[in-house]
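Every protein chain of the complex appears in place save one, which is left out.
Showing chain A:
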Amino acid sequence: MAKLASQAPVPVFVAQGDDAPAETARLCLNSTLTIVETPRAAAILLVAGTIPASLIPNLHRLHDQLPHPRATVFWQAEPTDLLSEAVTVRNDDNLVSVLTDTRSSLLSGSHGTEADLLPDAPPNEWRGVGSHGQGGKGMMGGTPYGRPMAMTAADFRDGLELDAYTADFGPFLPMFPPGLVLTLTLQGDVIQKVSVVHLPFAGEGNAGAALLRLLGLPALAKRLLRGPSDDADFKRLIRLSGVRAAIPPGLGCAPIGSDVRERFERLTTDPGNPSKVHVDGVGLGDLLIGLEWHEAMLVLNSFDDESLRAICANTSSPELEEKNGDSMDHEGHAGHMS
């Protein structure tokens, strides 16, 4: 089994930090690696760049979501205290060979799997008043283990009382720009409230490839990462894919001045010269509230990093001000999707 498994591409989950190497986004082009979209599918956690102190608890939580046998590799980053035994790769090392060697060692057993960093216990105390942690109003509510059960709240669109769900999302979710942590309140998959907990990292970004992945075209996303903006085949495939029809007209437009369609076309034809947007006074709430999840992800990934950071900075973030870098455990939140 181990011999067969070692022939498969190495499944890697990338946790991108600040100042991550520019090659991080292009790792998926290496056929010996598979960049997976969930830590559950990974054997190796690759930490690329520096993780700020405020996000290290998220990294540790992420680490414990990888199945055994697992290993962590820090690339151009210092290991955290709890992961001091992890493999470290400097600038001049060959990352891919380190990753393949580490996976082989894991499979053969010569590299021991990493133990959990956090206790396998609820993050908060049991605080419900009922026998099963419930204890809000009737059958609803309560805060078992510090995570409030969804309570009904009026949908802002039509007043329909549905279960509102509030949680932190980010900073390592593959469909989020790296570093971004949002507190979102959802009714179903429609965004009702948004606040920023951590700004996205500054960097070059690959919004065009990210949008293609979100649109269900990962193979074309890879092709774009190879730099084919003048590739006639690529342009034809993009046209035939029906992307223009798939992106709703006007999505993510007001009051920015361009919509996702326009920004997508610029990103895929001229990635180095993204559409200029007017971000003065525009916050994420203006763009995301009322959108369903897929649309919201398309909007989030349609900006260059500089514009997105400006938009996030314009967004009300009372929690960020309160915490000022402290742990991001929220009493009023149902949990985290790191």
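The rule is simple: a residue touches a chain if its C-beta (ideal position, glycine included) is under 8 Å from a C-beta of that chain, and two chains touch if they have at least 3 such contacts; residues count from 1.
Here, contacts and distances are computed from a predicted model.
Asker: Name the absent chain by its UniProt protein name; which of "NADH dehydrogenase subunit H", "phosphoenolpyruvate--glycerone phosphotransferase", "Carbohydrate ABC transporter permease" or "ABC-2 type transport system ATP-binding protein" is it?
Answerer: "NADH dehydrogenase subunit H"
Asker: Would you indicate which residue among A:E23, A:E85, A:E161 or A:D189 is in contact with the undisplayed chain?
Answerer: Only one listed residue reaches the unshown chain, and that is A:D189.
Asker: Pick from A:S105, A:T152 or A:S241: which residue touches the chain that isn't shown?
Answerer: Residue touching the chain left out of view: A:S241.
Asker: So that we can see where the missing chain sits, which residues of chain A does it touch?
Answerer: 1-2, 4-5, 7-8, 11, 29, 31, 37-38, 40-41, 43, 65, 67-69, 107, 122, 165, 167, 173-175, 186, 188-189, 213-223, 226, 228, 237, 240-243, 245-248, 292-295, 297-298, 334-335, 337
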